[in-house]
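Everything below concerns the one structure shown next.
The complex is shown incomplete by one protein chain, all other protein chains being positioned as in the whole.
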Amino acid sequence: MFPWVYGFSWTIGNIVFLGIFFSIVTIIGTTVLISLLRAYRAMQEHHAEAIRWESEFQDLPISVRRCRHVFTGEFKQRTCDNGFDCRSCATHAQLTQHKTTNSDDIEVPIHVYGFTMPMDRLYHRGHTWVMSEATGTYKVGLDDFAAHLIGTPDGIELPKLGTHVQVNGSAWCFKKGNSAVRFLSPLDGEVVATSDGSEGWYLKIQPQTKKIDTRHLLRGREVAGWLLREFERLQAKLVDPKIGVTLADGGTPVIDFIQSYPDRNWDTILGDVFLEA
Amino acid sequence: MESNQNKPRYGMVIDLDRCNGCGNCTLACAVENNIPPAQPEENERTGITWMRVYKVDNDKPYPENRAVYLPLTCHQCDHHTPCESVCPQKAVEYDTETGIVAQIPVRCLGCRYCMTACPYHARYFNWWDPEWLKGMETTLNPDVSTRMRGVVEKCNFCHGRLQAARAKAAVEGRRAIADSEYIPACAESCPTKAIYFGNLADANSEVSQLAKDKYSFRLLEQLGTEPKVYFRSEQPWVHQKMDTKLSAAAKENAHG
Amino acid sequence: MNITRREILRFVGGSALGLLLTPIPWKALDDSAVWTQNWPWIPEPRRGDISFKLTTCSLCPAACGMRVRCVGNQPVSLSGIQTHPLSQGALCPMGIVAHHLRYHPARVSRPLRIIQKNGSSRSTAMTFDEALDDISFAMKDARVSSQTIAVVDGRPGRTASHLFRQFAAQVPYGRYISYSEVSLDVLGSMFEKPIGPLGYDLDHAQVIVSFGVPLCDCWGTPARTARYLGKKFEGKQKLLQIEAYRSRTSEMADRWIPIRPGTDAAFALGMAHVILKEKLSQAKSKDLSEFESIVSTFSPSVVAEVCGVSEDTIVETARVFSMSKPSVAVIDGLTNSREAQAAVMILNLLVGNVGWKGGVAVRREVPTGLADIKNTESINSNMYSIPDHSIRVMLIDESLSGCQLSDTLLQKKLAENGIVVSLSPFVTERPFCAQYVIPTPVFLESLTDLSSPHDSESSSMSISFPLVPSPTGVVDPIYFIQRLASAAGVVNIESGTMEELVKRRAGVLYGEKRGTVFNASTGQLSGVRNLLSTDDMWNALITGGCWIDSAEIVKSFPAFRLSAFLSKVDINKLQSGKNQLVLVPFIEKTVYSNSEISPLMSKVGQESGLRPFGCRAYLNPTTAEVIGIHEGCRIVLQTNKGSMEAEARYDASIMPGIVGVSNTTHPQNFIALCEMNDNAAICPTPVKIQKV
Partner (left out) sequence: MDKQYIARGVSRMSIKKFGLWMLPWSIMLILGAYAVYLCLIKGLNQTNMDNRFAFGLWIYLDLTVIALGAGAFFTGFLLYILKKKELKAVINSAVVIGFICYSGAVGVLMVDVGQPLRAWFTFWHPNVHSMLTEVTFCITCYLLVLAIEYVPVILKNRKIKQFSSMLVFEHELHKLIIVFAAVGTFLSFFHQGSLGGLYGVLIGRPFAFRPALGIWPTTFFLFIISAAAAGPCFILLTTALASKLSHKHLVTKEVYQMLGKISGSILIFYVLLKTIDTLIWINSTSPSLGFSAASFYKFSGFGTWIMFTEIVLCGLIPALILLNKKMRMHFAWLITAASLACVGIVINRFVMTIQTLALPTLPFDQFLSYVPSWQEVATFLAVLAYGMLVYSLSFRYLTLFPQERELESL
């Protein structure tokens, strides 16, 4: 098999055949090795979260991956191919360049189907919000929709102080019944304070830089459109096969969907809502 | 002499008109090559008989039925040796010095590809581990090693004897061996002198003379593997059955 | 500088990797493969210095010269001696693997007492003396009740045979029963006075008419087939084979005459009829007229009808046989009725082949150099002439080859309280009904002299000399007979070991200065008178040589009676078996004599189907299809004698309407299914076949 080892002869057949064989083995070996090394490096450089989001985003249903500009009606139909990170999205840049950042700002909170969305904060597609504080830190919390959906969780798992969170990376987790979900962080930074949400927020985050890029967060009018679509999706999921229940009656929504609809596949619903594949 | 200059090609001519199918060759072969007796379950299709005698008849009903006994062994194919080229791990070797196709059981993994490749069914597989009666193992031939279960084996023209002859010659300071010094067990044991063995490359040798005889033929000659075992019979029906050149010629004459 | 653990680890790992890139580990791997080539439990051949020793095969009277390849002292293979005048380097399949017999599972090394209880037999070991006591007691009992004490010898003419005769001559009611080639015994007993040992001089015959004798299948001397073929191709010898299936011999024969099984007698007498009618005979017989009257009923037309052949065939055969001199007719003695044997021997007498070169040779006795026996006539006899149920003690010498006489016959002659003592190296279903087995040495362990083959022109003598010691507990037949003699108070039975006695015989032969001696080690054949000493003779004989008597043509014969055995012959009885399925045993002398065979024989039966194998029944395809049996299916053969299971095999060389079975005792004896005629010869037996 090997040159100079017992029984080997330098015939063309041997050279060609074994040549091919060894190159193939080498190719296979190196490829595996490369991916191992890359994986190792990625772990070292804390790309795990980003990679996780990337692969999760790919596995999310298309209905979930709608582009934000569909909510504003700028697109009829568009699926995001950038992992909801508009900061590096050419299309988003184009659409927003001509209007000043907060041209369509409004102060009054938006009410959709009894969900109140204050406009003093920016919303992440994973139903978390960000609110700047005088101290230069940012409060992060769950929006009304999420709050109603979950009600009172059975348990919350908050990050240790000082942990570094990043956009679309897992921020904190909660448990409800036998389904657990993590919330995506709306911005990069270091966790400086945590809370069980009793005061309405969960994390205080101190970004590295004074000025932070929030282009990926929802604001102003589009929030309404977004919430509308979100709500419709939820509705569709909650529809009772027997009585076509509808919540579109303007009444205030129930506080705890999960409790009121225990027989629904919450695992899937929560996955869809909080963007976890 | 001439035979000693150019490399010998050992071969056989078997005279079917002389074979009475006694079975000596089969037995002498088994003794020479340490082939074990049959297991109780063994039969014609699982037994090991390097030299095997078939009864070949003319397909006619009684009393026109005629038969010859045809000793069949490895034909030591000289060209594109079918078993040699297919063996995945060089357990079959064609010896260019003698034209003998050797099987190396210790290297064989028992895939049996060579057996499917052999048109003469001259290869045998050890379906069982060899077993000898108590004490009988003392009668094994020291020149041939025993084989284990799961490997293929076949006739090698009693290679052990060739080695012995060469050793003897070497001791006497001769380079080549005389044809008379080397004869396989089957040929030696034939009581009717039906098996001729010798050097086909030597034009004057008895075998090459006989091989040229118009009554001589080879089995499956058309496959072009140049087998080195010839058969001979003067009975027309034999030639018809084996459709030899002779019978073809006869047909021609019949037509023309 | 100091080395950290890390560095050490790195070094080790690195060098390990480096090593992988060198051929070293791979070579080691390769070698390991070679070391583990074979399971440890598979025997490896013993090494040792190779030598060749010479001796003579004792398995059958052919007495072939043998070249024995030995590793150390262990015989590992056998081959013939090319220069041997009788065997000419040929051996039979049994001979070629005879060195395995020592290890046969049926081998016995202690005397056994066997108790038969309804079919099954139980054997218990006993000491030699115990056995001796029991037997001599039975002999005393025989004297009181005036019953026969018989010694059965299948290989007459040996030194041992002479001792047996001495024994029989001196014990009261002693009988020495010998049989070799039974048909020749029949011929002999047609003469009014014994004319000496007979033999078929096949080599010089121009025409051989064989009634089912496997002449080309190692019957007699294995080398004969080659000699015959030589003559055949030169057109110097013709063989007419008369039998129901196309045997090996039929294939070799110039002419094969298929006749219905069991009609050999009819065919022979048919030939006799033609010979007499056409005045082709010049035989002078006392009872010619009587014989003519018997034969008159066997006109070719009738015989043709009975045998299923054309009239011309019979006439032609008769003419060829009687016109071409020398010619000889032979018939197998053990599977044919006495009538048939007689009828065929009569042919030889009619055309005057007896005593002719190339006919039935009349040979001279080979002197033993031992004291002569007075009342030879009275003690010598054959099994058939013994009155039924008269034998009290039957000593059968099976030390060289199994007893060929049929069980039925032996049983018939045995008294109710009769016992059988078998001198045999093996114990199997043969000896069929022995109460005592005295273990004897087997070939390569035993020293014995061997008498002439059936198929040679003149008498001969050779010696099978032991190359390996026999296991303890095994006794030589003559030692046993000597001890038994002294126990029975028999006075002058020859004393001395086998070697001494045989040596004495060699001396006597040397003294007679007649014949020639073959020396295997030199390959020389020289006249006895040219030998320097007895030792020369002895040494030649014990190393695969042989002594051959000079042939002599006998001038005058005593008168003979043709119709001796034909009193009961009846054309109509011979019709039996016509138009119905009959069971016929093949005559497979080589592989299936009644003695044990090497397990390696499986190669030519079980493993290749070359020879009829134990539990297989062979049918003509047409017959099989008629009954609706396909190849390989299990069937049950049923006759009046019982039923046995067998595997059906197609064979177009067998006459339709016949079920051929091997006459083997291994592993199943179909003979048990066959009917026997008055003199216990196997005859075609009507059989029924069912599928399993």
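Going by the order they are written in, the chains are A, B and C; count residues from 1 in each one.
Just so it is clear, a contact is a pair of C-beta atoms (placed from the backbone, for glycine too) under 8 Å apart; a residue touches a chain by one contact, two chains touch by 3 or more.
Worth saying up front: this structure is predicted, and the values here are computed from it rather than measured.
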* Touching the absent chain in the whole complex: find that residue among B:Val13, B:Cys74, B:Cys118 or B:Val229. => B:Cys118
* Just name the one of B:Gln76, B:Thr146, B:Ser208 or B:Thr225 that touches the chain not displayed here. => B:Thr225
* Structure fact -> Among A:Ile27, A:Ala93 or A:Ile255, contact with the omitted chain is made only by A:Ile27
* For chain B, the residues touching the chain missing from this view -> 39, 41, 43, 45-47, 54, 56, 70, 72, 80, 82, 85-91, 107-113, 115-121, 123-129, 148-152, 219-225, 241-243
* Structure fact -> Where chain A meets the chain that is not shown, the residues are 1, 7, 11, 13-14, 16-18, 21, 24-25, 27-28, 31-32, 34-36, 38-39, 42-43, 47-49, 51-52, 54-55, 59, 61-63, 178, 265, 267-268, 271-272, 276-277
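Everything that follows uses one rule, which is that only the chains that are shown with their structure count from here on.
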* Central subunit by CA centre of mass proxy -> B
* Structure fact -> The distance between the C-alpha centres of chain B and chain C, rounded to whole Å, is 31
* Asked: Roughly how many whole angstrom separate the Cα centroids of chain A and chain B?
  -> 78
* Junction residues of chain C - those touching two or more other chains -> none
* **Residues of chain B engaged with two or more neighbouring chains** => none
* To do: Quick one: which bits of chain A touch chain C in the complex? Just the residue numbers, please.
  => 1-2, 4-7
* To do: State the interface residues of chain B toward chain C in the complex, per the touch definition above.
  => 17-18, 20-24, 26-28, 30-32, 34-35, 37-38, 42-44, 47-49, 52-55, 57, 59-63, 65-69, 106, 129-130, 132-149, 185, 188-189, 191-193
* Structure fact -> chain C residues touching chain A in their complex are 23, 26-27, 30
